[in-house]
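The other protein chains are all here in position, but one chain of the complex has been omitted.
We call the chains A and B, going by the order they appear; numbering starts again at 1 in every chain.
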């Protein structure tokens, strides 16, 4: 049992305290938002890394990645015969379908896809949300550097593997 | 004619006109609203006659409470928008009684005073009314308050059948 009216007074105190603190509003169009580096804004494509393995398109849950390619013969000097190489003709992501799960980025074995925090690509026509490979390539400039490793987290797999290799010697 | 005369006549006309509308209109709620106008005009008459306190008591009690209660009750029970054609009011007897009483009183007053002029008494301020009520009119005042109290208690008893019944 407290003093009668204690709760009422507490309520008043809470609102008064909140008033003296800074507000949480982000004034977005005037001030650029300060997004964390892993924000899922849009997917960028690093075309040189893509081998047209199609893993991303297959893993995509709502099938919003469209890939076309053709094979080219590349004559490598000194090699016995010409090598075959996949050349990417079309790499589109339909952001009107994409649900930003990031499975394509996880699935890519060659680090050709990246998240970037850019989010200002709204369109008046839904068809314009289909980004082709040149548009996806433009987003590469906005990919933030990977955040530093958390000093308290467990070490990366590469590091533990290196230590293991080095240990028996 | 002075400005006060014009005001008196104008307010009187408004009061009588809206009073007539109260009893003749077929719109139930509007009748209550006309009553507001009527009582407001009467309050205005009091003001012109320098009975300030009575005027504002009229506004506070009649406009602010009695008519509101009336409207409230009408709206809670039956208050269609637009005219109600199924009102069964005894038009002729009411006209006879109301008109007769009104005209009779008017004739009586006009006959009694003719063209004698009565000066306005000193203004009916709260102070003067207080002195009057609590000096010369204490007994009627107290009797009235006891009457009102009895009415209040009676209303509570009538509206609460669970009071006073023995199980």
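By definition in this document, a contact is a pair of C-beta atoms (placed from the backbone, for glycine too) under 8 Å apart; a residue touches a chain by one contact, two chains touch by 3 or more.
One rule holds for everything that comes next: contacts and distances are computed from a predicted model.
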item	value
Record-based protein name (UniProt) of the chain missing from this complex, from "Cell division protein FtsX", "NADH-quinone oxidoreductase subunit H", "Autoinducer 2 import system permease protein LsrC" or "Acyl carrier protein"	"NADH-quinone oxidoreductase subunit H"
Contact footprint on subunit A, counting only the chain that is left out	8, 11-12, 14-16, 18-19, 21, 23-25, 27
Residue numbers in subunit B that touch the chain omitted from display	27, 29-30, 33, 36, 52-53, 56-57, 59-60, 63-65, 67-69, 71-72, 75-76, 79, 81-82, 125-127
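Simple rule for what comes next: only the chains that are shown with their structure count from here on.
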item	value
Rounded Å distance, subunit A centre to subunit B centre (Cα mean)	78
